[in-house]
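A single protein chain has been omitted from the complex, and every remaining protein chain is retained in its original position.
What follows is chain A.
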Amino acid sequence: MAKTILIGLDGATFTVLDPLMAGGVMPFLRDLVAEGVRATLRSVIPPLTPPAWTSLMTGKRPGEHGVFDFFQKETPNSRYFRFTTSHDVQAATIWSMAGECGLRSNVLNFPLMFPPPALNGCLVPGGWMPWRQLRLGCRPAALFDRLKELPSFNPRELSHDMALEEKVLEGCAAEEYLDWIMLHTRRERRWTEIFLYLMREEPADFSAILFDGVDKLQHLCWRFLDPSLAPERPTPWEHEVQSACENYFRELDGLIAEIVSSAGPGATVVFASDHGFGPTSDIFYINTWLERQGRLAWAGDRGARPDATHQVGINQIARHVFEMDWERTTAYGATPSSQGIHIVRPTSDGTVGVPAEAYDRVRDELVEGLMGLRHPETGRPVVAEVWARDDVFAGPFEPWAPDLTVRLEGDAVVSILRSDSVMGRRPEPAGTHRPEGVFLARGPGVHRGASVAELSLLDVAPFVLHSLGMPIPDDLSGRLPLQALEAGSSPRRVVKATGVRTPVAAVMAPEPMGADAALDAEEEQLVLKRLSALGYLE
């Protein structure tokens, strides 16, 4: 039976990988590319981890699968955002389709896998899955206890620890860099050990693993990874950090070699990144700009926050809700990652928000203002493109998307924090997402030693389904990338098309437990007292 291995390299870009392969740091990957096919992989809008990996898993665009950001609006007109979960993935994934065809999948460290979706195989969730609750996310339910028996199993270093992860966006002290890089180097080893264990104990037709340290290192250490930014005469500390980064990729190359070797020579191996990477120095304070356009008002009179120099970490969840004066705000940016602006709709009494008849005018004025914005020092445009919601998020989930999405010129990123100026600058260049990711593949029927024209991220799912001998559903937006395949290449069809032509949500929610719970009068008073003490009831 056809076996396929998908190796996700979060944020990988050829700008970084090519010099590492050419310089002998990643010899296994270099040889694998020589035996297979490579292409630039065009990400979705915006090129962001949750929507991009979901598009890769489903072959659909964000407006079609329902995931736009790390956070999701409670309802289309709500000001409250909640954390995006697997329930928001409203389309079949490649592993759910494989399962419907009777194929087994092992899926490790992919985002939006909590609460765990039904899966024919084994699952350990990734993304922002906290290590303290990793047990809840593993499937089958007993898997976590089996993994605990592995000699090197350490959930704290395998999964998400907020105290460490925030450094990727908020920056960390110079003396913390090396420990942080080494943590991610060890983390990739731990994920690989689980992968190899499952390959032995739970053989699967389709195995997928995501290495997310690539993204993390590139965010924080971009200036040590981008050859064009390398210091001519590095200080001893810069030299150490540079070596540690190189060591991460050297170790990763070795882990990839172990994984590919364990799959055997007949397997199809696919590498993909959710987006690419590039440098960033400028910061566009989108809510400060909206304030100056008369569209947003801050609550209170606290002035700019002292920490308004970097992006918002996840511990700032829902900050915008209490930082803005909702009586006087008609447009706001909720998260930096979405690069989006939401236009406030009227409340039921019609006293605040933009009425329907004024919506087009307000949206057009915002677009005009954004496109006319110039950098105060260079005079250059700040915004390269602005997309209206229906331009890029058409589909059944369009109402949940931002009304406007921006792409900034050059190396700028969005911040939603309150600032004294519309534009700011980082003390040192960091890394940020770019649309151009990577695609590499090797296996039966795949071109050898070829570099082919750019592919879409949406094409990865059809490629994987094809390699597994599965039919490609008609409703995917991605298409089988024929330029990556030898003429006439067609794997033996091993499964029937049962069920896969009907879109199915990745997750079937179980019936809530205790939905009809009741309290007696005493308990009710206790509830009200506690909620009141929390400030929940006022």
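Just so it is clear, contacts are C-beta pairs under 8 Å (C-beta built on N, C-alpha and C of every residue); 3 or more make two chains touch, one makes a residue touch a chain; residues count from 1.
In this section, contacts and distances are computed from a predicted model.
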Chain excluded from display, named as in UniProt, from "Dihydroorotase", "Transketolase, N-terminal subunit", "Benzoyl-CoA oxygenase component A" or "Carrier domain-containing protein": "Carrier domain-containing protein"
Across A:85, A:243, A:281 or A:483, the one contacting the chain not displayed is A:85
Which residue from A:130, A:234 or A:410 sits in contact with the chain not drawn here? A:130
Please identify, in ascending order, the residues of chain A that touch the omitted chain? 74, 80-83, 85, 114-115, 128-130, 132-136, 155, 160, 162-163, 314-319, 321-322, 509-510, 512-520, 523-524, 526-528, 530-531, 533-536
